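Of the protein chains in this complex, one is absent; all others appear in place.
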Amino acid sequence: MNKSASVVIIGGGISGCAIAYNLAKKGVKDVIIIEKEYLSSGATGRCGAGIRMQWGTEMNCRLAKYSVEFFETANEVLEYAGDVEFKQGGYLIIAATEKEVAQFQKNIKLQNSLGIPSRYITPQEAKEIVPHMDETQILGAAFNPKDGHLNPFHTTQAYADAAVRLGVEIMKYTEVTGIKVENGKIAGVQTDKGYISTPVVVNAAGGHAQIISEMVGVKLPLYSERHQILVTEAVEPMQGPMFMSFSQNIYCQQTPHGSFIMGRGDPTEPRDLRVTSSWEFLEEMAKTCIRFLPPLKDIRMVRQWAGLYNMSPDAQPIYGPVKDVEGFFLACGYSGHGFMFGPVTGVVVSESILGEEHTIPVDALSYDRFEKGELILEPSVV
Amino acid sequence: MIKTDIVVIGGGPAGICAAINAASSGAKVLLLDRDSQLGGQLIKQTHMFFGSQKQHASVRGIDIPGILVKEMEEYKDNIQIMLDATVLGIYEDGVLTIEKNDDYIKIKPKGIIVATGASEKFPAFPNNDLPGIYGAGAVQTLMNVYGVSPGKSVFMVGAGNIGLIVSYQLVQAGVEVKGVICRGPRYGGYAVHASKLKRIGVPIMPGHRVIHAHGKDKLERITLIKLDENKKEISGTEFDIETDVLCISTGLTPLGELLWQMGCEMKFIREFSGHVPVRNEELETTVPGVFVAGDVAGIEEASSAMVEGRLAGLCCAKKLGFTNPEYSSLKEDYLQQLHDLRSGPVGDGIRKGLAKIVV
Amino acid sequence: MRIESHPILTFEKGKIVKFTYNGKEMEGYEGEPIAAALHAQGIKVLGYTHHRNRPRGFYCAIGNCSSCLMVVNGKPNVRTCVEKLTEGAVVETQKGRGELK
Partner (left out) sequence: MLKSTGIPNEKDLESVIPPKERLAKGPVAIIECFEKIPCNPCYTHCARGAIKEFEDINDRPQLNYDICNGCSICVSHCPGLAIFIVDETYSDTEALVKIPYELLPLPVEGSFVTGMDRGGKPICRAKVVKVQNPKFQDKTPIISLAVPKELSMVVRFLSLEDYYSDSTIICRCEEVTLGEVRELIRKGYKTVEEIKRISRCGMGPCQGRTCQQLIMEEIAKATGERIEDIKVHNYRPPILPIKLGRINGGEKNE
């Protein structure tokens, strides 16, 4: 079954679906998304799905702000029949070290200058926002009431449904086995279901992005690592914001459904594609969670799982074309933040493909920044 | 973290027998059960068992755990029993996490025998979730373990051995059984069980299905419909029966979650009503050192579960280097017992299922 | 209803303990599951669901299905088909998700 398309997007997560939607909206109707399993089966469906504007670099603040503003009206804009379950309960990022206090105050100044309504608050004020926290464990906190959380499956589905209505084709359970390049230009994509001739390929393969890039001979400075997460039984609403700490390594959010989703990073995690679960994570996660949020000792966890962070050297995404292979575009290296950047990814990558001016200047996130050595490291990452 | 040779998960007939034979071969065994007593579902079986003397035939199910536990005492130096202990997960490094009362425990064994049994199937019909609609196992637990009657009257869905036996047990407990139905044109259980019920006056009605349950806060009434030879509904034959308990006995499905977690190759086998592990004649799965026995390997009778347990225990120990001096003759005996139990007409399905799953 | 006489079984009961169900004082046997003690008093409805307000009783009675969740001693989501009855237990119908205090 051979076919052709103007653009082939590899990866049916939020990025791939958002790019397809934006392209179709701009009139590029013959777009094909290829997904190895089902929509949001990779990092998107495995992530914590938190959305925050509280970042340490101007670039990330701008990207996140755009995304949050989009999510506020996502149900309406995408005309979704379901609900993306956007809960705007804020992010409470606690400062547990003096270094963090200083960093947060600096971050907030930057964020405020960009129109992000974050503020620095005392432990007592933090306690008023999350009454069940142990405020004696913290020195202060940064709070932005506009941050929040979504249901990643429904959000991706909303983009996918809108894209399909505009003519996009989604090939589920289809695996890319090779990418054909002729005279330095993309010629087509080989899959286990047939060949698709196309001049443009977008690499939105999440944790597998480096493998896809190798198919066209581009070696990306990316690696993937497992991040684990757990979910509890549902209880009545008791925690508004995402509770988070960079230095203490925790994020914990109650979803509108009532369950708590929490995760942490592990610096000793090997760099590979495993998504198995470990008991070590479970034990450390429970300990950290109870230390800061004591009443959660009585909540039962029901499931743990893992997903892949696609790590870039500066913990920021890579957007746009690759010089050596004409027609090959990147949307990867999110370093754990691909879901929340989904809306902006859709906009800027579609603009790159169509040669349009970027709504948000993202040239600094292009692939050649690594050659030039122009890296700005994002300090605010779990 | 507890280190041991073999962990046996599940203290029902299969698990106890597995522990006995692993321990008698010289392995250190840890036997886990999430209930506060050993015996699994035997503790609710008031009827006498079938099979041969070797599988304790004509002994009541409730009395079998006692016999097995006594046998286990012989090897008490090699067997540690942990009750009220639920295995939560098996991780990539072979570590088991366990909740026991208020404790959280980890175990790292060299071999694992999974004897987790089965869980009851849940049928779909409107209002199937009303209080008063209970699984047959639940009804048995309530009346035979805790001495509480499930209700004033019971209607039984399912006429396999469990449906027929539980109906009989309900009458013994003084509960009116208004009828027993099954979808097919013939009941599935043993004829002797059906005859016992008929003598008492319980109607057995093959070729019926529940299409609706009714009741405000709990079950009050059910609607049945007649089915033709091909289990198709005959419209216009609907009728209602008043009852406050509907007992569901539409089959069991193997509880293989831990096997999935360990990455054992699993296959859906119709004859065993669910996914069961691919295994060899010695009951070792595709993950080396992981063995299975009893209902988790495919739904059968307790008699074969006990023999499977013995075989798995013997072979798992051997795999770890603990060879019973009588290994060969015991193994041959167990295989022969299993062969005999499965050889008759009622073993048809089991033999068919095994042909698809044993490699 | 308790089964008073049985042709085969004799029930070894624990000692009688008092507990409350939605504030009402009741008696049951120590160590039996809470759901069994309630059922013996004719109480089948253990909770109501969050989304559709459906009544819920137990289904499997061996801790598999989580259909029997109640609030016990102030803690929600307790599987009462396996949770043992203790002296003075405070048992309440769970409406919806249950509150963690």
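Residue numbering begins at 1 within each chain, and the chains themselves are lettered A, B and C in the order written.
The definition used in the following text is that contacts are C-beta pairs under 8 Å (C-beta built on N, C-alpha and C of every residue); 3 or more make two chains touch, one makes a residue touch a chain.
As the structure is a prediction and not an experimental result, all values here were calculated from the model.
A.B. asks: Please work out which displayed chains the absent chain touches and list them by label.
C.D. replies: Over the full assembly, the chain not pictured touches A, B, C.
A.B. asks: Of the residues listed, B:89, B:174 or B:206, which one is in contact with the missing chain?
C.D. replies: Going through B:89, B:174 or B:206 one by one, B:89 is the residue touching the chain not shown.
A.B. asks: Just one of B:80, B:128, B:153 or B:323 touches the chain that is missing; which is it?
C.D. replies: In the full complex, the listed residue that touches the missing chain is B:128.
A.B. asks: Among the options A:15, A:232 or A:380, which residue touches the chain absent from this view?
C.D. replies: Reading the full complex, the residue touching the unseen chain is A:232.
A.B. asks: Applying the definition given at the start, please give the residues of chain C touching the unseen chain.
C.D. replies: Residue positions of chain C that touch the missing chain: 49-52, 54, 56, 59-60, 63-67, 69, 77.
A.B. asks: If the missing chain were put back, which residues of chain B would it touch?
C.D. replies: 1, 34, 86-91, 97, 99, 102-106, 119, 121-129, 212, 253, 255, 257-258, 260-261, 266-270, 274-275
A.B. asks: List the residues of chain A that touch the chain left out of this view.
C.D. replies: 38-41, 45, 153-154, 157, 172, 231-233, 257, 277, 282-284, 286-287, 289-290, 296-305
The rule is short, and it goes like this: only the chains that are shown with their structure count from here on.
A.B. asks: Could you give the separation in Å between the centres of chain B and chain C, each centre being the mean of its C-alpha atoms?
C.D. replies: Taking the mean C-alpha position of each chain, the two centres sit 25 Å apart.
A.B. asks: Can you list the chain B residues in contact with two or more other chains?
C.D. replies: As it turns out, chain B has no residue touching two or more other chains.
A.B. asks: Quick one: which residues in chain A touch 2 or more of the other chains?
C.D. replies: Chain A, residues with two or more chain partners: not present.
A.B. asks: In the complex formed with chain C, which residues of chain B make contact?
C.D. replies: 34-35, 46, 60, 62, 119-120, 122, 129-135, 137-139, 141-144, 146-150, 172-174, 217-218
A.B. asks: Spell out the part of chain A that touches chain B in their complex, as residue ranges.
C.D. replies: These residues of chain A touch chain B: 274, 276-279, 282.
A.B. asks: Would you mind writing out the residues of chain C in touch with chain B in their complex?
C.D. replies: 1-3, 5-9, 11, 13, 32-33, 36, 39-40, 44-46, 54-65, 67, 81
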